[in-house]
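Yeah, one chain of the complex is gone here, protein chain that is, but the others are all in their spots.
Moving on, here comes chain A:
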Amino acid sequence: MRLFTHNMLSSNIKGVANGFPLRIEAEQVLEKQVDFNPDFLRNLFPKLEWKALVDGARALGYAELPEAADSSMLESEEFLRKVHHALLELHLEEGALTCPETGRKFPVNKGIPNMLLHEDEETSLQLPGSLGSHMLVRITGKQ
């Protein structure tokens, strides 16, 4: 699992209000070289949660990313190379992702995170994520 993926995932266990970012527990980290594509990174940058990336990189043993970043830094190739390395070249091969609220571990085996929930963790209602607002809904049917 690369940090690119980590940046997209959250714990969607029932009742968890803030399942992002998942804490990384690294057992085995690999580095694999990937072709550098600055345009891809520039497009992706506004969609990244920067702090989660910085913390994630640190958990994988890479501490070169600045604490804060803004779009003006995308002009610098040095910066883009660092983002590229953190986002795409570091792999969590074995380990786990931990829900920040419940401590539930999502195992990562052979580079693939297992995000499936147990039967009693499923949310019966998923709040639409992209809104930034919260909606409280009373379930009138059976639960």
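We adopt the following convention: contacts are C-beta pairs under 8 Å (C-beta built on N, C-alpha and C of every residue); 3 or more make two chains touch, one makes a residue touch a chain; residues count from 1.
Methods note: contacts and distances are computed from a predicted model.
Per the UniProt record, the chain missing from the shown structure is "tRNA (guanine(10)-N(2))-methyltransferase", taken from the list "tRNA (guanine(10)-N(2))-methyltransferase", "Mitochondrial inner membrane protease subunit 2", "UDP-N-acetylglucosamine transferase subunit ALG14" or "SUMO-activating enzyme subunit". If you put the missing chain back, the residues of chain A touching it would be 1-2, 4-5, 7-12, 19-21, 32, 34-35, 37, 39-40, 44, 47, 49, 88, 109-120, 122-133, 135, 137, 139, 141-142.
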